[in-house]
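Apart from one protein chain that is not included, each protein chain of the complex appears where it belongs.
We just call them A, B and C in the order they show up, numbering each chain from 1.
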Amino acid sequence: MTDALLAGELPLPPHPDYLRDGSTVWSWLATTDHKRIAILYAVTITVFFFLGGAAITAVRLELFEPNGWLLTSDTYNKLFSFHGIIMVWFFLVPSIPNTFGNFLLPLMIGAPDVAFPRLNLFSWYLTIAAGAFTVYALVAGGVDTGWTFYTPYSSMFSNTHVFAAAAGVFVVGFASIATGVNFIATTHMLRAPGMTWFRLPLFVWAVYATSLIMVLATPVLAISLLLVIAERVLGLPIFDPARGGDPILFQHLFWFYSHPAVYIMVLPAMGVVSEIIPCFARRRIFGYDFMVYAMLAIAGIGFFVWGHHMFVSGQSALASLVFSFLSFIIAVPSAIKVFNWTASLYRGQISFESPMLYALGFVGLFTTGGLSGLFLASIPVDIHVTDTYFVVAHFHYIMVGGSVSAFFAGLHFWWPKVTGKLYPESWAKFAAILMYAGFNMTFLPQFFAGYLGMPRRYHTYPAEFQIYNVMSSAGAAVLAVAYLLPLGYLGWSLFYGGKAAKNPWGATGLEWTATSPPPPKNFDRQPRVDRGPYDYHAQGMSAGTDPPEMQSARDTR
Amino acid sequence: MNSPFRLPEASTHAVTVDHIFYLLLLLSGATAVLVFGLILLFAVRYRRGSSAKRGPMPEILSREFEIGWTVATLLTFAFLFWWASSADLGSLAAPPSALEIHVVAKQWMWKTQHPSGAREINALHVPLDRPVHLLMSSQDVIHSFFVPAFRVKKDVVPGRDTDIWFQASKSGTFPLLCAEYCGTNHSMMRGKIVVMRQDDYAGWLVQQPEGDDLAHEGAKLFVSQGCSGCHAASSNVHAPRLAGLYGRAVQLADGRTVSADEAYIRDSILQPKRDVVAGYEPVMPSFKGLLDDGEIQSLTAYIRSLSKEQPDD
Amino acid sequence: MSDESALLREPWFDFGRQREAGKFGIWVFLASETLFFGALMLTYTVCRIEHPEAFAAAGRETNIWYGTINTAVLLTSSLTMAVAAQASEQSARLRRLVLSCLLLTAMLGLAFIAIKGFEYKEDIDKHLVPGAEFALPQRGAELFYGFYWLVTGVHAIHLSIGIALVSRLFWVLLRRELPAKDNPEIEVTALYWHLVDIVWIFLYPLIYLPGRAS
Partner (left out) sequence: MSDREEAGGDARSSDGVRRLWARNLLIWAALLVLLLLSLVAAYIPMGRVTTASGIVVAAAKSTLVVLLFMELASAKPQIRIAAISGLVFLVAMFALTFVDVLARP
């Protein structure tokens, strides 16, 4: 094997790449290739992202005026509920794990596919079926419980299509569990020779930790929704206070899933950013092992903090204390990660291509969101700001500012690998900056409105909050443009973009040793790994600007 | 319209909360400045092609740095937890001297009732500088009693009583909001809290239409619902006497001992077979569905008022 | 070797590793199932703490004979399933034993469902279905039966899936489409079957035993 071959210049790959390996519709719908399934997911979640976005556009328009001018209260309630349900379960939870995770996990560990390819495809069909349920709920007249489905409102009082929506979420939960099982087994059983646990890229660790949460938390969500469905449809009393049921119990079950679910959304984002920052700073990631431990700690402790959603619910004071303490503790590993990303820039050779801009945007927004989380961990302050726009701003900073920024970072970083095409870089940079600005314009005012006492899920609101809502809605318009732009130029690049080389960023990692786009079985020969990740410079040397030697499919050093 | 830029600190509790809030703001502001500053500094100084000195990382320092800032954040958070929680624990229980006001939440209004019997809808008048203890229940779904100016909030849950207390420190009118999503008109479930000087409050109470106070209303219900048939002193039925009951320890048939508080009385009315008093037959029917939350509150207030009389008459 | 190549699936090169991955995967799934049924049992436990007497009274109304016999039936089916799995590992000569044990397992599963059907019939006749006609006066007793119907229903669905898997396996092995020796599907199906059994082992004291002593 020559150096030219290693650098990806010559010759053409012997087989067609995975995109050209069969072009019938059936070759896509019956595929077991993890890369094609990733594409199926990408198309699906893009549709859901814009569906959820359309719903919230109407909501933000309505909030221009304090007393409403466009929608009835019922329509408003259905729109924000639809936005939440779609964005959480049909966009954020599957976003990075099921697209990039599916595409990259086998490539990054040097495997030909995931452990259970047919289960992988089945999981996508479950997602589609679940989406059909939920979209049906909207088309048939909507659901107005909010994404939290609190009882007894959802089980006894709402006259909307709670059953269809809850059934959709119930089914998509099984898709989530199937994906999690698959990824865990893949990571354990299919690593290439030499790919030890502590040579895994951080993205793989992130997807692994995420899968743990998916597998162990999602079943509890399934139960909480099953109980709501049973109470509504079969009339079985579980949460009905008149018959002795306990509505607070629902909140325990629901948040046992839904707090860890936040980490399902943000851990993969951390993984993406941990790949991008070293690449564009041309440095090893600072404190690799601490990053790994931090991710595992977040995944583990994330299970023990759910009660901070319930400080005002009437749970016992002792429970509030315990949960408050644990919530402060989980901020420690998050802080470690932020410090380590920052330190990874030190003495680097930093360049600012669009993936790096998105990734730095992630660090900024995640830091802001994380710091605002401290307010919510401390009981007296949380009591004041919970159920207000402060909380809305906080979790959008983490889940939209954080996860969606990282999703776009990854999209731009791996686009050449996935599609084999190059996109117009200046447009991408512009979109990245616009997204950061638009995001802050939208959500920073909500912190103020929330502290001043504007409750969330308010269709009409006291007039003194109008100034913040107008700012927020204006920012949302900017943000909407920033989200639509990539759809345009990335779509353009599919047809007119230049051809991407194997490794356009000069990154380390096994995925960059495959052709762009990769062949159906990923690697022509079984890769062997003989070094750790992020080898941008030899031990004890400073960062350089040259592309690093590829950590690659070769037998000799 | 209230000021869109500042929130009044209208209760003693608000001052405490704001102190914690400002400290958190200071700490997180400093952290944000540090992180953003370092990122900007590194981004400029180590941009590709700059002449800044690179050289290898001082590897020895890295692990110590890592442990150092891990421990530092851990200690900071432990301190924050301790400070915030001790403030919270200090304000858990209402002072015994507090004025007790009953609140019933329903889709989509707040109904309040003063000890004198005066009732209000979507409004609550309270005296200045005097602790006020709210006993709250819901008739349908979960609501949340939220007064931003007091920094207090508590869910009002159907099937159980929750409570909250505050001491207003500024007179004026402040918004009362429902903070837990409760259906179509959730955002219209708003009211006002009017804080008055104590003599004004007394004057206001006098002007309210003649309403029976809770205990009198309860006394009427006690007769009209048939409770007196068994529980009155003159009754022939072997039923527990209620005079002096409130607050006392009660011996139950299954050997447990419970304290006769609001929750116990409520349970005894709605599910009498649950906590049967030692020495009595479980013959009382359940009043579930026959009494609404407001009526149960009145009955409870009546039973409470009996405790002031001689228990051994 | 020919046995193994018939069982090898994408993306594996090595049958031993594929088999281990299947076993590991099903264990991860079983961990997930633990939380699934665990959450239901948590619901039960919290309601029981809040209504101890009502739960005792409601538990007395269940038919202990059906419950105990069904538990014994399931335990026996676990025995036959375990024998099938171990026989498939032990020797290619035990194909007939594997087949008969699988058949027996499926039969015992069906017997469980049938007995459960009789029990459901009796419960309906005794008005133990939550709703307007509910027979017990105690507040909270309806919660017990809400849990009862839900959890036995969910368990029966799991068991039916198990019966379908075992029957399919029996059919495939009978027609010699796949070898019985070291077939990972037997192992994986057995693990799932045992979990369904364990769930019932815990449901037995929760549903049938409360309130018997008083």
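Note that in this section contacts are C-beta pairs under 8 Å (C-beta built on N, C-alpha and C of every residue); 3 or more make two chains touch, one makes a residue touch a chain.
Predicted, not measured: the structure shown is a model, and the values here were computed from it.
Partner chains of the missing chain, restricted to those shown and counted over the full complex, are A, C. When the missing chain is restored to the complex, the residue among A:Trp28, A:Tyr136 or A:Phe304 that touches it is A:Phe304. When the whole complex is considered, the residue among C:Val83, C:Leu128, C:Ala141 or C:Ile186 that touches the unshown chain is C:Val83. Residues 188, 212, 216, 220, 248-249, 252, 256, 303-304, 306-307, 310, 315-319, 322-323 are the ones on chain A that touch the missing chain. Considering the complete assembly, chain C touches the hidden chain via residues 20, 23-24, 27-28, 30-35, 38-39, 42, 45-46, 49-50, 64, 68, 71-72, 75-76, 78-79, 81-83, 86-87, 90-97, 190-191, 194, 197-198, 201-202, 204-206, 208-210, 212-214.
Keep this in mind: only the chains that are shown with their structure count from here on.
Chain centres here are Cα averages; for chain A and chain B they lie 36 Å apart. Distance from the chain B centre to the chain C centre is 45 Å, each centre being the mean of its Cα atoms. Shared contact sites, meaning residues of chain C that touch two or more other chains, fall at 51, 54, 139-140.
Along chain A, residues 244-246 each make contact with two or more other chains. On the side of chain B, the complex with chain A involves touching residues 1-7, 13, 16-17, 20-21, 24, 27-28, 31-32, 35-36, 38-39, 42-43, 46-49, 52-57, 59, 62-63, 65-66, 69-70, 73-74, 77-78, 80-81, 84-85, 87-89, 91-92, 107, 140-142, 144, 146, 148-149, 151-155, 157-160, 162, 175, 177-188, 190, 271, 288-289. By the touch criterion stated above, chain C contacts chain B in their complex at residues 51, 53-54, 137-140.
Listed in rising order, the residues of chain A touching chain B in the complex are 73-74, 77, 144, 146, 148, 150, 152-153, 156-158, 241-242, 244-248, 281-283, 286-287, 290, 312-314, 317, 320-321, 324-325, 328-329, 331-332, 335-336, 338-340, 342-343, 345-352, 360, 363-364, 367-368, 371-372, 374-375, 377-381, 383-384, 386-388, 451-453, 455-468, 540-543, 545.
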